[in-house]
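Every protein chain but one is kept in place in this view of the complex.
Showing chain A:
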Amino acid sequence: MFGAVNALGEALVCQALHRGVKTQQRRREGPAAALLWQKPRSAAQQRHSVTAILSKMAGADGDDSLYPIAVLIDELRNEDVQLRLNSIKKLSTIALALGVERTRTELLPFLTDTIYDEDEVLLALAEQLGNFTMLVGGPEYVHCLLPPLESLATVEETVVRDKAVESLRKISQEHSPVDLEVHFEPLVKRLASGDWFTSRTSACGLFSVCYPRVSSTVKAEIRQHFRTLCSDDTPMVRRAAASKLGEFAKVLELDYVKSDIISLFTALASDEQDSVRLLAVEACVSIATLLPQEDLETLVMPTLRQAAEDKSWRVRYMVADKFSELQKAVGPEITKNDLVPAFQNLLKDCEAEVRAAAANKVKEFCENLPEDSREQIIMTHILPCVKELVSDTNQHVKSALASVIMGLSTILGKDNTIEHLLPLFLAQLKDECPEVRLNIISNLDCVNEVIGIRQLSQSLLPAIVELAEDAKWRVRLAIIEYMPLLAGQLGVEFFDEKLNTLCMAWLIDHVYAIREAATCNLMKLVEKFGAEWAQNTIVPKVLGMANDPNYLHRMTTLFCINALSEACGQDITTKQMLPVVLKMSNDQVANVRFNVAKSLQKIGPVLDSNALQTEVKPVLEKLATDTDMDVKYFAQEAISVLALA
């Protein structure tokens, strides 16, 4: 009996697989396409009858483990994409149930034939196959996975192809050196010489994973293929090759880097399409790292210089964006002689995009300058450019600069900061664009370490006040988030005097997110300044809002209490906050009442059991009989959480 049930399941699996293959063939043959349409119906009917038999037999026996597998396989061909997708995602289950041999001989051929499907299904398939090594019987058989992945690596959709390449790269590591040459490398070759550009693009990502582990003749072939693809006449392929150039260079022997890679690099860096040239800049970093210092000047620098002055802003942008990496790769001497002037030019570029990318790198670039001449270079070459950027016409440039400029103070020391940088900080604090001001304020800690924040406080205050009242709530939100940091640096006195009113004003902002952030801000301030400070400055004001005519403000009181009770401690909570909360349980707005219940639940743990029993419990019990169902719900929840029942 046991065998019979499974035989049935098994037969179904078989049937499903073979039916699938046949259908695929039909589909490709074309003329009989109409048949394909009738297929799911008959499949469903078949399944239906089998279901009936199976469920009967399973009932008698109880083991029907293979049956769902048959269903999965059947679902792989369902008309509904979602069902096919679900099934593909369970592919490892199917394979595990089939066993390694049948996975190899039946499932994989079936899947290889499935490659006509929707991209979404193919993507899932490509991903699954990368993890399939054990399911086909371990590294010895891993090459069985190559045919389906090869087909996937040629489809049009980039996402699918990339995933297939990723999986191929993964399983390449599981190939033995022999298998790599017998199975994997021929696949790479086939892809590299495919008719349509998609397969050649995919090939570009596979060279570097097989190169280190094959014989020298095969290595020579691989290099040749890579060379060919670098001068492919489809720009898509050249782009793919250029983006893998650095990676490929890393696995090559140094001699070949010098002889092969450099010429490819030079060619790609002067490609007619800027989209190819800019990728060469990325490769430049890896290549420069590989070469000995003495070769850099002749082999890399001419190309790099040319890229930094490319007529396309995209290429110059890329140079700016990769500047720190380039700087590290070429070393201090070349940096001093070549990169400093190049960097100056990028900071003065005619395109704002390029200036912004360069401005972003100012701090990192200065930090990595050789120590002996760092200060001199910054003062004479970089700072003048930075000064100009402070009054740039483009706000993104200014804002990029503002996010790093404060970092210069640690590099330049106290005196230089006061003399040269401070005026720039102050100018940026008054900038018309809130983002610039915000970026300065958010990095105040760097300056604080060097010169102390007092130097700035006179200008700081108006800037903060203005941001605090900005029309865009996201700006207000951002400045609130810096309040605890500012408070820490400016000290309690300054804070009470100037900023406290702002923090309280945010509590009655029109936007909920601001009120919420303000509440959270109060909590952090109390953590910083202590409970006593809270009792004197914050708590009275917060509690005062409990009588506000606007119910949103009354609720803010509750939210504040939720946030503050823990930081303020039992004493303040019991004596000052609790009475207010309890009183609010009579509020006429239901939202306030159920928030009272929630607050009580929140502050309960801070209170002692006496207060809980004598004060909280009666109120919650009363709320639990409220006419509003939400109030009831939350009161009951509080009662059960606080274990007052």
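Assume contacts are C-beta pairs under 8 Å (C-beta built on N, C-alpha and C of every residue); 3 or more make two chains touch, one makes a residue touch a chain; residues count from 1.
Everything that follows uses one rule, which is that contacts and distances are computed from a predicted model.
Matching "N(G),N(G)-dimethylarginine dimethylaminohydrolase 1", "Serine/threonine protein phosphatase 2A regulatory subunit", "GPI transamidase component PIG-S-like protein" or "NEDD8-activating enzyme E1 catalytic subunit" against the UniProt entry of the left-out chain gives the name "Serine/threonine protein phosphatase 2A regulatory subunit". Here the missing chain is touched by one residue of A:E140, A:E157 or A:E637, and it is A:E157.
Touch with the chain omitted from the figure is made, among A:E140, A:E221, A:E353 or A:E527, by A:E353. Contact with the chain not shown here comes from a single listed residue; of A:T234, A:T266 or A:T289, that residue is A:T234. Touch with the chain omitted from the figure is made, among A:E118, A:E388 or A:E449, by A:E118.
Annotation for chain A: contacts to the undisplayed chain at residues 2-4, 6-7, 10-11, 14, 30, 33-34, 37, 44, 48, 51, 64-68, 71-72, 83, 86, 89-90, 92-93, 96-100, 102, 118, 131-135, 156-158, 196-197, 234-236, 239, 272, 274-275, 309-314, 316, 350-353, 466, 469, 471-474, 510-511.
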